[in-house]
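Since the structure comes first, as structure tokens, the remarks are kept for the end.
Excluded from the complex is one protein chain; the other protein chains are retained at their positions.
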Amino acid sequence: MALPFQVWVQIIINGLSLGGLYVLIALGLTLILSIMGILQLAHGEVYMLGAYAVYYLAVKMGINVYAAILFSMFLMAGFGMLMERFLFRRCEDKVLSPIIISTGLTLILQAGAVIVFGLYERSIPRLSEGSFELMGVFVPKDRMVAMVISACMAYMLYLFLKRTKLGLGMVASAQNPQAAQLKGIDPHKMSLLAMAIGSGFAAAGGAMAGSILMLTPFMGTLPLVKGLAIIVLGGMGSLSGAVFGGILIGLIDGIVPVLFGPLTASLAPLVIVIIILLIRPQGLFGHE
Amino acid sequence: MNKKTNTMIILLFTLVSFLAGRWAGNDYLLSVLILIAINVLMACSLRTIFILEQISLGHVGFALIGAYSSALMVMKLNISFWLALPLSGSICALTALLLGYPFLRLKGIYFAILTFMLAESLRLIAYNWRSLTGGQFGLTDIPGPGTIGLPFLGTIDFDTMENYYYLTLMVVILSILVLFFIEKSHLNVKWRAIKDAESLAQSVGMNAILHRIMNFVIASFFAGIGGALFAHYQKGLSVEVTSRFGIMASIYLLVYVVIGGKEKFSGPIVGTIVLMMISEFARSFEEYRPIIIGFIAIIVVLFLPEGVTGIPERLTRLKQQLKKG
Partner (left out) sequence: MLKIKNLSKRFGGIQAVTELDIDIKERQIFGLIGPNGAGKSTTLNMIDGSLFPTTGTIIFKEENITHQRPCSRAGKGIARVFQKDVLFSSFSARENIKLGLHLHSNLGLKEIFFPWSAISKKKDRILDEKAMEILKFVRLGEKADEMAINLPHGNQRALGLGIAMATGCDMLLLDEPLTGMNAQETDQMMEMITTLRDEKNLTIVIVEHNIKAVLGLCDQVVVLDFGKKIAQGDPDMVVEMPNVIEAWLGAEQDAV
């Protein structure tokens, strides 16, 4: 392409930092989907609440941003567990009821946020000030930090699922709930854990987005849309698929608008997903 | 409830909806009535997809196609409204036909996600395709149906609110009748069979994917009609996130269907009317409206999964239990 090299570096870095955010959202949604078998459509609102929690802790109460993010993650993890215990666990079926309940939650939380936080845009202090030079391009440090945090969190989740007894239990439960239950793995406990981890990840994503972009009560919609696209793209409940799909969609969002304009960019994810589904109905990383 | 009371209710209801246009008196109430009628059609067509146990989270995507294609046909190609209306429905049907095969091989949650993506992508396309759709400013000055002479009724100006309401009502009732016919037809017998046991249905020779596509096409056609009716009522179209073509709009439709009761044909009609009325009465506390609807949705799913139209059966069952015990 006729683009100068620096622009390439710039848009790739933008794409990767978006991708990092998307990966956090998609990992949470995928974890919830594969363990509980449900679509958590209020996930974007957890992301939004997580960001506002950081705002209140860091800006209003003057706590260190990183500590505030950590605290917000635990807060949202607790909120996620409450949702599992009192709402999703009571659903009679796995498809429609959770969809309606979580959309009901979306309506309540969004409107509630408008009432409580107001419509003006706020922002969270940057994760890191200034920028550094990479291959002739100035990269803001906070984007880099956000990327590193996302990567670390994804890796920690990987270690947790592969190395700890609890994590292995979760994997077993996702693959075959009945067999796992026979082995003494409590499915409710696994669901609670999935909601806790998923919601915590969403909160971290929201906080980082809030430090790079702005906070609004509706900020959760976009990442939800992206997260869902990543789920079908990356393979229906596969965590490695979520990581790969997240980075891919992030790169598309970073690169395609610059190269081909916004119209193509708005069409690209759908077209890619349709093509992949025609070739592999089970998604890129899914099994038959 | 027996057949007779059912028919009576339906007739009474139709009568009231006609009289409502007279009673409304002012344009504001008429516009509420028009929106209710359009949403009833949207919800009914959404339920058609439910028959095969699929859930669409992007039904307004087809309304968007219908709205824009009807508006553009009338504005840019000078096609008459009366032709543009069915044509826009057909464009939606064609879109559904093309998307049907890749989409409908997936079921349940994944189909829901795909439709969700579709609607959001369509919205973004409309937002970014400036030359065609006016981009973020949208389309303005969409003409109404205008004046035509009808036998017995004389010349009627359909651009007045009241007459447009009657027009909408007629189109919606006609569409609902067609959907009702389909529900009572042998086609629906096969759909129910495919829902019960797709593998068995296929092994007795039913082409399940073909039926799924057909079902999706029919539902999308009527969603397109709903969109077109909306375009010529609103006279302007835009696709902001918060507009009638945003994700939330699809979600509201889904909530209408489930709260009304997805098992019954009357479910989406009752659900839409009840919830839109509640929402209208709560107008003075605008910002609390989504909260009210959200709470109702959660309560209904948890405690009344058959929806509002399931209440009579629930009461009879309760009575029987009381008699027994």
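Worth pointing out:
Letters are used for the chains, namely A and B, taken in the order the chains are written, and counting of residues starts over at 1 for each.
Assume a residue touches a chain if its C-beta (ideal position, glycine included) is under 8 Å from a C-beta of that chain, and two chains touch if they have at least 3 such contacts.
Please read these numbers as outputs of a predicted model, since none were measured by experiment.
Considering B:A197, B:M277, B:I299 or B:L318, the position touching the chain not shown turns out to be B:A197 (whole complex). Touching the missing chain, out of B:T14, B:T147, B:S185 or B:T316, is residue B:S185. Counting over the whole complex, chain B has residues 181-182, 184-187, 189-190, 192-193, 196-197, 199-208 touching the chain that is not drawn.
In this section, only the chains that are shown with their structure count from here on.
Centroids built from CA atoms put chain B at 32 Å from chain A.
Chain A meets chain B in the complex at residues 33, 37-39, 41, 87, 90-92, 95-97, 99-101, 103-108, 110-112, 114-115, 218, 221, 225, 228-229, 231-232, 236, 261-263, 265-267, 269-270, 273-274, 277-278, 281. Taken in their complex, chain B has these residues touching chain A: 55, 57, 99, 101-103, 105-106, 108-110, 112-114, 116-118, 120-121, 124-125, 127-129, 241-242, 247-248, 251, 254-255, 258, 262, 287-291, 293-298, 301-302, 305.
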